[in-house]
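Of the protein chains in this complex, one is absent; all others appear in place.
By letter and in written order, the chains are A, B, C, D, E, F and G; residue numbering begins at 1 in each of them.
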Amino acid sequence: MTRERVQALLREVASGAVSVEDALVRLAAEPIEVLAHSTVDHHRAVRQGYPEVVYGEGKTPEQVVDVCASIAARAGRFLVTRSTDDQRAAVASRFPEARPNSLARTIRLGGLPAPGDAAERRVLVITAGTSDLPVAEEAVETLAALCIGSDRLTDVGVAGIHRLLSRAEALLAAKAVIVVAGMDGALPSVVGGLVRGPVIAVPTSVGYGASFGGLAALLTMLNSCAAGVTVCNIDNGFGAAMSAARALGT
Amino acid sequence: MTRERVQALLREVASGAVSVEDALVRLAAEPIEVLAHSTVDHHRAVRQGYPEVVYGEGKTPEQVVDVCASIAARAGRFLVTRSTDDQRAAVASRFPEARPNSLARTIRLGGLPAPGDAAERRVLVITAGTSDLPVAEEAVETLAALCIGSDRLTDVGVAGIHRLLSRAEALLAAKAVIVVAGMDGALPSVVGGLVRGPVIAVPTSVGYGASFGGLAALLTMLNSCAAGVTVCNIDNGFGAAMSAARALGT
Amino acid sequence: MTRERVQALLREVASGAVSVEDALVRLAAEPIEVLAHSTVDHHRAVRQGYPEVVYGEGKTPEQVVDVCASIAARAGRFLVTRSTDDQRAAVASRFPEARPNSLARTIRLGGLPAPGDAAERRVLVITAGTSDLPVAEEAVETLAALCIGSDRLTDVGVAGIHRLLSRAEALLAAKAVIVVAGMDGALPSVVGGLVRGPVIAVPTSVGYGASFGGLAALLTMLNSCAAGVTVCNIDNGFGAAMSAARALGT
Amino acid sequence: MTRERVQALLREVASGAVSVEDALVRLAAEPIEVLAHSTVDHHRAVRQGYPEVVYGEGKTPEQVVDVCASIAARAGRFLVTRSTDDQRAAVASRFPEARPNSLARTIRLGGLPAPGDAAERRVLVITAGTSDLPVAEEAVETLAALCIGSDRLTDVGVAGIHRLLSRAEALLAAKAVIVVAGMDGALPSVVGGLVRGPVIAVPTSVGYGASFGGLAALLTMLNSCAAGVTVCNIDNGFGAAMSAARALGT
Amino acid sequence: MTRERVQALLREVASGAVSVEDALVRLAAEPIEVLAHSTVDHHRAVRQGYPEVVYGEGKTPEQVVDVCASIAARAGRFLVTRSTDDQRAAVASRFPEARPNSLARTIRLGGLPAPGDAAERRVLVITAGTSDLPVAEEAVETLAALCIGSDRLTDVGVAGIHRLLSRAEALLAAKAVIVVAGMDGALPSVVGGLVRGPVIAVPTSVGYGASFGGLAALLTMLNSCAAGVTVCNIDNGFGAAMSAARALGT
Amino acid sequence: MTRERVQALLREVASGAVSVEDALVRLAAEPIEVLAHSTVDHHRAVRQGYPEVVYGEGKTPEQVVDVCASIAARAGRFLVTRSTDDQRAAVASRFPEARPNSLARTIRLGGLPAPGDAAERRVLVITAGTSDLPVAEEAVETLAALCIGSDRLTDVGVAGIHRLLSRAEALLAAKAVIVVAGMDGALPSVVGGLVRGPVIAVPTSVGYGASFGGLAALLTMLNSCAAGVTVCNIDNGFGAAMSAARALGT
Amino acid sequence: MTRERVQALLREVASGAVSVEDALVRLAAEPIEVLAHSTVDHHRAVRQGYPEVVYGEGKTPEQVVDVCASIAARAGRFLVTRSTDDQRAAVASRFPEARPNSLARTIRLGGLPAPGDAAERRVLVITAGTSDLPVAEEAVETLAALCIGSDRLTDVGVAGIHRLLSRAEALLAAKAVIVVAGMDGALPSVVGGLVRGPVIAVPTSVGYGASFGGLAALLTMLNSCAAGVTVCNIDNGFGAAMSAARALGT
Partner (left out) sequence: MTRERVQALLREVASGAVSVEDALVRLAAEPIEVLAHSTVDHHRAVRQGYPEVVYGEGKTPEQVVDVCASIAARAGRFLVTRSTDDQRAAVASRFPEARPNSLARTIRLGGLPAPGDAAERRVLVITAGTSDLPVAEEAVETLAALCIGSDRLTDVGVAGIHRLLSRAEALLAAKAVIVVAGMDGALPSVVGGLVRGPVIAVPTSVGYGASFGGLAALLTMLNSCAAGVTVCNIDNGFGAAMSAARALGT
């Protein structure tokens, strides 16, 4: 039941054309559609502060372009994740001002012009090793799409703990921290013991053998001895950024 | 927003005391509560044909009695599953006409007076071994609570395939079949290849070692080579009965 | 022992050429072959209402065509699942009236001319996301092969619960519901709490990281808090359709 | 503190511009070395806003009392989690003003006198079923210890989705939401799609069979289709509260 | 259809009272029951050489005695496995000549009077450690029930390989070998490389931590680099003995 | 210590050149090498009845040819498993009389000229589905290499149980049975309940989704309710044949 | 073949009573038993530097005392692990000078009089939390039995990294380090990056929920990003000590 239909029904009640009893039945029969006055996309932007994000996997380049165009028409911006080279090329051809990022496998229209500019509520994105960078970059791009600035701290895994500790100032200054780590996934426990704000741990599938595709790092993080560290799905930089945005109050 | 409140609002619209616009706002702001004119219990009985079932685990006998009384007052019947001896004793003391079943760990008020009476839409409950009986019994009691008759076929596991095949008539006559099996969980595949109607497989935690608490039987059933066999949680005779009831159209 | 051999044996008893005792021994020695008077394929059609379905995986195009021809000769129809492009092309070349479906990876002869036509016992096939569509499509094609109509409800995952709730009418009208979902696999729990008839949950391998190839969704569905939801193997749209057919009474 | 800053500081000491005492203070203010002169407890309170929490498991009542006394002497408050009845009795005997909570298995000194009082930054703690209450209660008590108010929304699992939707106002008003669910663990996905702020999911070990001690709910939550939902360890209400506190900025 | 009923039917055909066609229909309609002329127990003894074995778990002492009496009446012997002290006491009270074995948790009537007597086809039962003895003893008792002699080789795990190698003669003389091992489960690989006859590996749940209840030993044995080693369920000494009996041709 | 060295030592003792004490020390110091008088390959043929089998995986065609030539020179026959097309072509070019089998991925020199010839101790190799054939074929070729005849029973899975039962004669006549099955792996339980001799179960990786690469079938077989069924590694037709050969007494 | 028998045989060769050829055959037939001149226990002490350790689990107090007496008679010392209170009491009653340790669940005779005395090759035993102490204590007692001194560093988990770093001197001075940690198991990665000598990681079953009995910590340690860290079984303090002893060269 759209807003228009509810309005029409109420007018009929006001005019006496429909009885109170009949109106009650019709309203009760469709309790949900009352929210259906807007499309899903519009509603999500209203409800959660950002239009639906386009998940590239399994779509043709044309399909991705179509969805981007539909979202851009209403919201003036979009973000595509897990995209292929072809998808990014197709989107970039239609939206020359969009910013593709092959490391992050994203392309976005709007948001921050570039990571690195000054902002009240910056997020620090830390990686344990260089192989974890694509996941971190996906987080950075998602934050940018949400107009949240970010800084990077790269290759500071716990086997060389001094690398992290020497950057204590950056750690303490961050409003929220995303920690991306594969292999033993131990870095979030150390970071979580040092900082006071939100610490969002992202296990990566980096490692071989008994890392079991990121399972080892995932379990490590869920069992973190630093209280209040929370965990995202394996390789899910996008989700970590969304979680940081929730914590910072987008 | 209860039914009464919606009714009152519509009357105010009808009388002109509230404008159409204002009523629209108030209705849109609470799209959900429109359904709240009845309690959850009442609504479930309307929506799904049976009042909420009481899950005994983790409740005191007094709490179970209270919930039973509340449901009985409105629905005239109830079913408690996973109950302790104390819980059943307490309920039986309050409701002398309720039927406790210590093997099934259930107690119910109403429904079929006893399994075994004639009925259009009987369910056949098959067990592979005698140790699977408690799960089968929970299914039988749940069916009885739903006023669905049932028959049992016990200890007909596939290692002695003739035991099952010699009962082909019972198999073919059943409107729906629940197959309860632990260990290798192979029985539903054979049954599923013989009968035409719904076959609902219930793995049990019976077995030791590499049965891993029913995981082996669960995986067997999910991979059944008999098309259209569906699977419930381990030891979940209650769920299997509910599924059979859905298929039979309660 | 074929029907002809039993007949011959009985004639020999009738004529006195074989004694009752000897006949007894020979019958007892081959209790099973009595059923062997017909081929397996014929018997399945009689027993379960549809000829054996051709599983394409691991077969050459020629083999698939041969099996299809054999089944079509007797049953006048067939269904191939998990087929390759080459297999479908080969079958379509031999059977021009067969309907290939590249999304579902099926090809079928006979059954419903097309999904969407009116029918007493339609199945509603719901998907949580667009990536779940191939599995849903396999279910739709299998239903069509079984002459069961179906409707689709696509991309109504629980993260935007209003999308599902706004379609309550379609939900409540369905005779049976197949719910296809990957990632968190949460949709069947919501659907199972809304509708009264059979709800068949199909986990998909959609998702990455800790979805572990559909394991996460599978476990979610097995633990569904909506009573009576049953579960199929991962990505098994075919099995879900067969299960729906069992419930609807083909 | 970089080499240059240490060098400069030492030069100032050498020149008399900075006294030994002052230099010592400034060196001690640096996050690392510094710690070696004070106890861990003091530093954690400074660094993370709350003194070390006492984990009761595996300690004697006397040991728990000793640790509590040590912390109370410096911080004026404490929190014990996973405590036994004996431990709580011993602590309560020593600290009559402490508040034991047998459902949450906690005892705390200080913090909020009681959940429910008005506060800027309240947390909404939602449970899918009544069996999830102990975990929710541990979260509530931990929040109270951190002087954060909380509200409860109990037994609103997705199988009766209207129960949750009818409380939309409470959902939308919360600054942060903790969602506690066992079995299918589907609730956080629905909540995460409705609210804009932090959503912290806590799987519980409630369920049997294929819930595998909470594994099913854990995987569901990690794969949540609602972006930005993060996950804690199984049954870890304490960790969820600490995470909420991080997000709210204690 | 019992043997008597088939006989009667054939006599009616012979007498002309029933036509060949009618007899055919009746036989075809009950293909299975032809085997039903004897009880399951009788048939198994005929088919597989030993009456059904009584699995004690989950039965009352009275039930166990009843089943034993029923089997003894026809077969003159029985074997009970996984029995409790009470069950064995009850059986021994009824059958004073039965031999209870508390280590193996068995009681049997008949079979070999004692392990150790001379026999053509003896089985060698090897254990890696002393904690594996109960499983080995269950195998020895089962073999005795099947009238197969056995010898023991105890505590010869691979960490002290000389212990095994010094017993090469016993190894080479055995007709079949059962190897019982927990922890690393490595012993069957060594034995399988030394002997030529059947080697049946039984993992035990002995070990702690990463043995995961015998899973480690189970996987070791399944991956044995000695070709032709086969594996039983965890702790399943009974199954190993049955397998040896199959190989030796009972 | 080779045979020659031991001989020389004993001669020195006999001649008095070495004292008994010294000889004792030298023998005790090298207990192992006593067996080293022959090469490993020779010894295995003596010890276990067949020369070492060549595992093709990870070798170059040249390496495979070299090993085959080395074994053929001494034993006059060989068997290569898990070979590539290139490996088989290379071996066939060097040994024109060798028999390659692309389905089984084997090539062998010697053994049975072809499966199907009459023999005392034939093995019955049963497959549940046609996709299990490559594993069965590997078993057949290995048996042939060991000069053991075999028969096949194909596509007799339990979902059409009559297919198996109609072949009871073949089942009962077999000296040993290898049962190859993927998906639910239920077939060995039925076969194990019918036949008396050795039943060796081989799970295959056939299936998708929750078969988890053969894990489901593996667990089913380990938990078989038919006593005395033993299990090989997934897809290990070679091992099953070696196990059958052990049971038959090569 | 015992030492005596070899000696006798050689004497017969020397005397001409046995020919060189015959002696050769007899020696070759029993290549292994040459080592059997001493008991297993004696040989292990010779081969690996310490007599067999008594594993208490599953033994009666009397059995433990007997084994201890047997070992003490030859070696003058013993170590019992995983012992019960009753076992330790029985051993202590027989050997008053033995040192029981209820935290470590050990009792030993001989070795270091007490941990803490000066020694060249001391081992540092680090624990992440206080709950890990029993495992650490088992390591300390085992080291003492091996006459290796040890020091403890307790409760220095990575969530408060300063606790560890402030003890850098102790870390750097240790000849070998055993790191005992449950929950996230992250501590060995940090330690492994700081020290140069052997680092032996021991996961403990401390933790709840997704620690899965120590699996999480085990995987963390196997995936340690600090190169050269090796791992023991869960809770296996004994094994860690033995490994340290191997590295230090007992």
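The rule is short, and it goes like this: a residue touches a chain if its C-beta (ideal position, glycine included) is under 8 Å from a C-beta of that chain, and two chains touch if they have at least 3 such contacts.
The shown structure was predicted, so the numbers you read here are calculated from the model rather than taken from an experiment.
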Where the missing chain makes contact, among the chains that are shown: A, D, E, F, G
Touching residue (missing chain; options G:Ala90, G:Ala144, G:Val180 or G:Val199): G:Val199
Hidden-chain contact residue, picked from the options F:Cys68, F:Leu165, F:Ala186 or F:Leu218: F:Leu218
Selected from E:Val54, E:Val91 or E:Ala186 as touching the chain missing from the view: E:Ala186
Absent chain, residues of chain F that touch it: 30-33, 35-36, 40, 43-44, 55, 57-59, 203, 205, 213-215, 218, 233-236
Chain G residues that touch the omitted chain in the full complex: 47-49, 53, 165, 168, 172, 193-200, 218, 222-223, 227-233, 238-239, 241-243, 245-247, 249-250
Residue ranges of chain A at the interface with the undisplayed chain: 130-131, 160, 162-163, 165-166, 208-211
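Methods note: only the chains that are shown with their structure count from here on.
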Pair sharing more residue contacts (C-beta pairs) when A-B is set against B-E: A-B
Geometric centre distance via CA averages, chain G-chain B, whole Å: 54
Chain B and chain F: spacing of chain centres that average the CA atoms, whole Å: 50
Gap in Å, rounded to a whole number, between the CA centres of chain G and chain E: 38
Residue numbers of chain B (touch at least two other chains): 31-32, 35, 160, 162, 165, 193-194, 209-211, 215, 218, 222-223, 227, 233
